[in-house]
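Left out: one protein chain. Kept in place: all the others.
Coming up: chain A.
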Amino acid sequence: MADRDLVRITGTHAVSALGRGADALLAGVLTGAPAFNPVRRFDTTGRRVTVAATLPETGTLADELTDAIDHVVRVAGLGAADRAGAALFLATHGGPPSLPVPDRAPEPTVPALADHLASRCGLGGRTRVYTTACVSASTAVADAAALIRRGDLERVVVAAGYLVEPDQFALFDAGRALAADGAVRPFSAGRTGLLLGDGVAAVVLESADVAARRGAETVATVAGWGRAGDAYHPCQPHPGGDGLARAVEAALRRAGLPLGAVGYVNANATGTAFSDASEAAALRRVFGERAGRFPVSSTKSVHGHALEASGLLELVVTVLALRDGTLPPTAGWLAADPDCPLDVIRDAPRPAASGHALTLNAAFGGANTALLVSAP
């Protein structure tokens, strides 16, 4: 068995504005219809932008994460004994608990949240909490895969959550990061920024041996991963995509796959002018002219930016798209941008021509990740 086949995804679950469940997420992104609406969860009076992609009737973040973990372990077919040895890697915003929180029901602090979730869901292995902004979840997956491939762990549940709340919304609004025209337009001319979206997701990662021993179905393999920094700026990405390019190269190297194997990229592209151009530059640097010949999309244009959870939500999109054989489109397209010379899927889904795909994420601090996943 090749190294790239050693880490299996055996369960996925997601909650977003597109609905509850991984199937709702896939169906929603394949329509290409943006889920942004006026925010009703809290008061947006005085904000420049007043829309986001939110799911009505959500619970607290702790309750939604508990439900997601319970759901994914059932989907993966894990019994109580299987859960008892499983680690939990959690990706969420650091600091005080995120809203929405009922006034009389204090949420656990972030470090306590992981133990709280593990206890409620019967996961008895180690816990770890990632607060690395928008690469929190993808870093957690990379670390989990590395620990499984090395033989340190057999099974890890990776969970991530962000529910649109007033504090981050106000911060993104104040930073003029939100799309003033109410639409996310990744890689397109005329893009004006990102929009926030709910995202709570969970996946089960297992070693191939353990998954085979219990006869678990493989949704996808995590064939490669990479993490690298730009060393450029506290908040802006390197204009040439330096760190992201090195993350992609590391993922390809670990997977032992040639450039031509990659048949789809689920891009980080937030719809932000300089950030999308930086990502396009990274892909050009790694793939050269080939970068314009494989399909790319950013489903943030449909489900919004789920911040710390975005890497896991988009991983679920990517593996389900590969399994379905259909690649999701990018919404919001106006016209080509010469700084983003990529084959952006727009208007309608496309059939997948390869079983290997990259999902990319980038964050403040010049943090970059690449996950390379393969259909079973």
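The definition used in the following text is that a contact is a pair of C-beta atoms (placed from the backbone, for glycine too) under 8 Å apart; a residue touches a chain by one contact, two chains touch by 3 or more; residues count from 1.
What we mean here is this: contacts and distances are computed from a predicted model.
The chain absent from the displayed complex carries the UniProt protein name "Beta-ketoacyl synthase, N-terminal domain", chosen from "BlaI/MecI/CopY family transcriptional regulator", "Beta-ketoacyl synthase, N-terminal domain", "ATP-binding cassette domain-containing protein" or "ABC transporter permease".
Considering A:15, A:72, A:156 or A:177, the position touching the chain not shown turns out to be A:177 (whole complex). Considering the whole complex, the residue from A:131, A:218 or A:326 that touches the absent chain is A:131. Residues of chain A that touch the chain left out of view are 43, 45-46, 93-96, 109-111, 114-115, 127-133, 135-136, 139, 143, 146-147, 150, 166-168, 170-172, 174-177, 226-235, 242-243, 246, 250, 363-367.
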